[in-house]
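Following this message is one structure expressed as structure tokens.
Here the complex is missing a single protein chain, while all its other protein chains stay put.
Take a look at chain A:
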Amino acid sequence: MSFSTTPAVLVLEDGRTFHGSAYGQLGETTGEAVFVTAMSGYQETLTDPSYHRQIIIQAAPHIGNTGVNRTDDESARIWAAGYVVRDASRISSNWRSEGDLVDWLTESGIVGISDVDTRALTRHLRDKGAMRVGIFSGPAAEAPESELLARVQASPQMAGANLVDEVSVTEPTLVPARGEKRFSVAAVDLGIKSMTPERLSERGIDVHVLPSTISFEQIRALGVDGVFFSNGPGDPATADDQVELLRAVLDAGMPFFGICFGNQLLGRALGFGTYKLPFGHRGINVPVMDRTTGKVEITSQNHGFAVDAPLTGETIAPHKADYGRVTVSHVCLNDDVVEGLACLDIPAFSVQFHPEAAAGPHDSSYLFDRFVDLMSASQADSAAQA
């Protein structure tokens, strides 16, 4: 074996560069540099639509050890714009493995780089904040670095990017309830991960996965018991259409549950702002306190933006007093970032992290039960009023 590899170079927006080996497809790619600290679940990460237009840096050094399989995908394709690892596995070893990660990356056209000091890169992003990055491999890496830097600096920013339409389904699909059907839910796909409908379906819910462009009337026509807004990529400040849709849902008094991007949109619908975090939360070890129980859950997270809401006490929804009181139900214990919102007077709540996990711990799956409870209570209310 020769150990000579095809060169690749990673260029950050601020000019710092890392030299490594080409990994996956040869070529060039740009995107927002984000580091992920999870030690497992690279397949789920790559297929998470929230990583659209982002270049993922894996802090864990060994990637690809267990290969890839058909069941662990969180969507139909790899969404990451590029992939940065330290030690790419040479083989796949797992009873479920159906192929090697590197082949899948190549087939999917994902430009990556390996053999770089991913810890140095992670620390750089931590200290300097989120920034754009480019990976150039093969012939593309041969251009002068100043030229590569110029291409990175010319690439689009994440702040201000409206990306949900790019990742959403175009046609409604149904994930049927497993077991006895109890409810049906309209799940607006803003970049939904497949584990989310799975978690709903296993609770006896028919899940209508709907395009991001769906109208409130279309949702109402489905006769669903509740509405769900998924995770997704991009800047929540740009998703005005979906905010309006959500306000219509809230106005109608329909039970609502949102995850991640869905949490940011509930924040906006209630009248709070959103902001970009310095480098985001991307990992599966993040401690979040559920303020209603005082208990800590270890959560799976992937967000670069957050809701700006008062951390303590109850706030009347700034957008509309009719929405009543809102509290921050969950908070990140690492940095006090808002991790969940609960409306006290209307049936709506959301969390910033990922209770569907995949990858990550299952500590927060109770939130799907809360959604079920909310729909039950709502049904009981309607029955009582009828």
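Methods note: a contact is a pair of C-beta atoms (placed from the backbone, for glycine too) under 8 Å apart; a residue touches a chain by one contact, two chains touch by 3 or more; residues count from 1.
Criterion: contacts and distances are computed from a predicted model.
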Checklist entry - The hidden chain: which UniProt name fits, "Zn-ribbon domain-containing OB-fold protein", "Xanthine dehydrogenase family protein subunit M", "Carbamoyl phosphate synthase large chain" or "FAD:protein FMN transferase"? => result "Carbamoyl phosphate synthase large chain"
Item to check | Hidden partner chain, touching residue among A:177, A:269 or A:358 | outcome: A:358
Checklist entry - Among A:24, A:41, A:304 or A:340, which residue is in contact with the omitted chain in the full complex? => result A:41
Item to check | Residue of A:138, A:204, A:287 or A:324 touching the missing chain in the full complex | outcome: A:287
Next on the checklist: With the missing chain put back, one of A:60, A:143 or A:159 would touch it. Which one?
Outcome noted: A:60
Next on the checklist: Touching residues of chain A against the unshown chain: what are they?
Outcome noted: 1-4, 18, 35, 37-41, 43-44, 59-62, 65-66, 69, 71-72, 86-87, 89-91, 93-96, 115-120, 122-123, 126, 283-287, 289, 294-296, 298, 333-335, 357-362
